[in-house]
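A single protein chain has been removed from this complex, and every other one stays in its place.
Chain naming follows the written order as A and B, and within any one chain the residues start at number 1.
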Amino acid sequence: MTAIDAPAPVPARQRRGFLARLLGSEYFVLWLTVGYFLVLLPFLPTLGTPANLVNLLSNMWPLLVVAIGQTFVMAVAGIDLSQGAVMALTSTLAAALLATGADPAVLAKAPIWGVLLSERGGLLDGRGGVGLALGLGLAVLAAVAVGLMNGIAVARFRMPPFMVTLVAMMIAGAFAIWLTQSENIRNLPEQFIALGKGDIVSVYFGARTESQLPRREVYPLVTYPAIVAIIVAVLAHWLLERTVFGRQVIAVGANRRAAEISGVPVVRVLILAFALSALFAAIGGLLYAARLEAGRPTLGSGTFLLDVIGATVIGGTSLFGGKARVIWTVFGVAFFVLLSNSLNLMNLSSFHVDMVKGAVILGAALLDVARTRLTRQALP
Amino acid sequence: MTWMTPLDFAVRYTAVLILALIVVIFGIVAPAFLAPGSLMSTLKAASFIGIAAVGMVFVLLTAGIDLSVGSAMYLAPVIAGIAMQRLGIDVAPALLLCLLVGAAIGLVNAILIVRLRIVPFIATLAMLFLVRGLGIWSTGSRQIDFPASMRAFGQSALFGIPMPVIAFAIVAAAAHIVLAHTAFGRHIYAFGNDAEAARKAGLPVRRMQAAVYVICSTCAALAGFVLISQIGRIDAGFGEGREFDVITAAVLGGASLFGGIGSAVSAVLGAVTVQAVKAGLVYAGVNLYLQPIVQGAIIFLAVFLDGLRAIRMEKQARRSIRPLA
Partner (left out) sequence: MSALLTLEGLGKDWFGVPAVEGLTLSIAPGEVLGLIGENGAGKSTLMNMIGGVVPPTRGRMLWEGQPYAPASAADATAEGVAFIHQELNLFGNLSIAENILIDGFPRRMGLIDRRAMARATEALMARLDLDLSPDRPVGTLVAGEKQLVEIAKALHRRARLIIFDEPTTSLTTREIERLFSLIDRLRAEGTAMIYISHILGDVVRVADRVAVLRDGSLVGEGPVDDFPVPRMIHSMIGRELADVFPPRRIAPPDAPPVLEVEGLSAPGVIEDVSLTVREGEVVGLFGLMGAGRSELARILFGLDPAERGRVRLGGQALHGGPRERIAAGMGFVTENRREEGLMMDASVRDNLALAALGQFAAGPLGLVDREKVGAAAQAMQQDLRIKAADLARQPVRSLSGGNQQKVVLGKWLLSRPHLLILDEPTRGVDVGARAEIYAIVNRLAEEGCGVLMISSELDELKGMCDRIAVMRGGEITGERSRAGGYRDADLVALAFGEQAAA
């Protein structure tokens, strides 16, 4: 009786085979990204041109930095809606402190006029590398302060992260706009701008005979944003996977009470997670500002934040906490950026882009439901 | 039986107290704020977010969330507008069509959440993109101008009460009756308090959960229609980011994001409070750019008090073993 009733477990597992292994794989989203790229390439050759690849990567770096911040907050079962506003605040403050000059016709009515910024430039302009570092540092510090306050409200006062960070988004965003009365701050110093697009290693695909390389055919391969993003990603990965703090982050997200009883300093971990999210958002904001060559108080508004959350969740990080990896977010961002890029190349209008994004988020959610079911089944 | 401490009182009636405080403070700073005309216009302006917030309360009561309302309040009037333009239908059938589109959006949300078991946050986030994309597709991202009859409807009034306020009142009253006085409404509260217990008690859990999303999207569609009827046209960015305003209004009025707490009154209070702050700041002549900061601070205060309420309730729930000496 038993022999008939119970199927041998081994063949059952083999039957699920390849597809199940692929679905269950940590690298699923990476394979998806690669697959998507390869499938699309024959139909959309521009996708693979050096110019587009450079464009793809340069779109990826700042988003990646911000999404990694979101990953930490999601790991503790939170959400950070204030990242966009934090980016705006950082970019505006840094630009105000470091601008080499400003147009009084545009900015004279701003409250920072005459305080941080004047016709002759920002407070820290013309003080060399130290000034630059100080300016960027102060702007990042302001961002981290916002993150700390988010964390304190969530951890100490048990306020829902959604509302806390929504309010922080309102206040920080409005504050940035108030600072400049909604004007962009231009005239950033060269070194700052270099942060956005400066290249270290470039590739030239043109003819070798020309003595003067045509700028259009020099493709920046290793850029400052790339270096910054990769350093951030490696450090964040290492922080989350390898350090005591990182393991505590996951523990708090998985079961806050069990973590507390096991000696995890829950309040501190929560506060730091939100602070990290703001820190990474700030770095991302600086990268965007450098690329735009302006401090923009409306940076990161609109649906930017939904892109960040979408990319993070697609990577596989759970909104309910306890399940997060930086590497997943790297894949999620890569997929999201490739998707947007390919849709743009297809000359699709923004509505198509929106709809495909929506569909992809849904698809990812459905896959996650399926994957969870699958892994549950696979267990003895 | 026992007297409430002032803190208990504040925690319980947070929303009313904050609204009263705001009215008093702005009334002192800028007496023009209290003129009947300006109070009515505040109420009129609150109707738009308020109607959508009433729907949101249904969803929040089940511990869900609907991020797609901003897109629903765009797509539904767009479809109605296209029908008015192309088919020449009147305002009333257009309104009906608008509500039907809203209900359909809600139905899709419901299927994703109840049947396919996708988390509400993600399901409605995806719908935010999808529905807006559909709207932009159907308009070719152009503005849609409504016939004059639409504005005539929007500007109409009954006994001197503007149409949006009447619509808001009807929606809020209907929601109050449903939530407080029908079995369906009380079951929503039960479900939001303890989904597992509701299931065990044999309540129609799935149907109920689906219904709240349909109600929410329908309310959002109506809110969009009401506002569009004031303006007479709708452009591609309409409603973008409004989901946050709607959720904020509901929470500010006392609805909890964790389910089971809130009422139609919450939505009314929250929406009116938000609008009163906005109007008050304008009357008080506060810098336009500073206004959102003050708004944010007030919302923070409300959420903070709500957090205190939760902590206090948790302390009370801790079982007492022996009488206090």
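Quick notes
Heads up, the rule we're going with is that a residue touches a chain if its C-beta (ideal position, glycine included) is under 8 Å from a C-beta of that chain, and two chains touch if they have at least 3 such contacts.
Model, not experiment: these values are computed from the prediction.
Among the residues B:23, B:65, B:246 or B:261, only B:261 touches the chain that is left out of the figure. Of the listed residues A:117, A:168 or A:264, the one in contact with the hidden chain in the full complex is A:264. Contact with the chain not shown here comes from a single listed residue; of A:254, A:292, A:319 or A:348, that residue is A:254. Residues of chain B in contact with the chain left out of this view: 177, 181-183, 186-187, 189-190, 192-194, 197-198, 200-203, 260-261, 313, 319-325.
Residues of chain A that touch the chain left out of the display are 2, 5, 242-248, 250-251, 254-255, 257-265, 322-323, 376, 379-380.
The definition used in the following text is that only the chains that are shown with their structure count from here on.
Averaging Cα coordinates per chain places chain A and chain B 30 Å apart. Per the touch definition, chain A reaches chain B in the complex via residues 81, 153, 157-160, 162-164, 166-171, 173-175, 177-178, 181-182, 302-303, 306, 309-310, 313, 319-320, 349-359, 361-362, 365-366, 369. Residues 65, 112, 116-119, 121-123, 125-137, 141, 240-241, 244, 247-248, 251, 257-258, 287, 289-293, 295-297, 299-300, 303-304, 306-308, 310-311 of chain B touch chain A in their complex.
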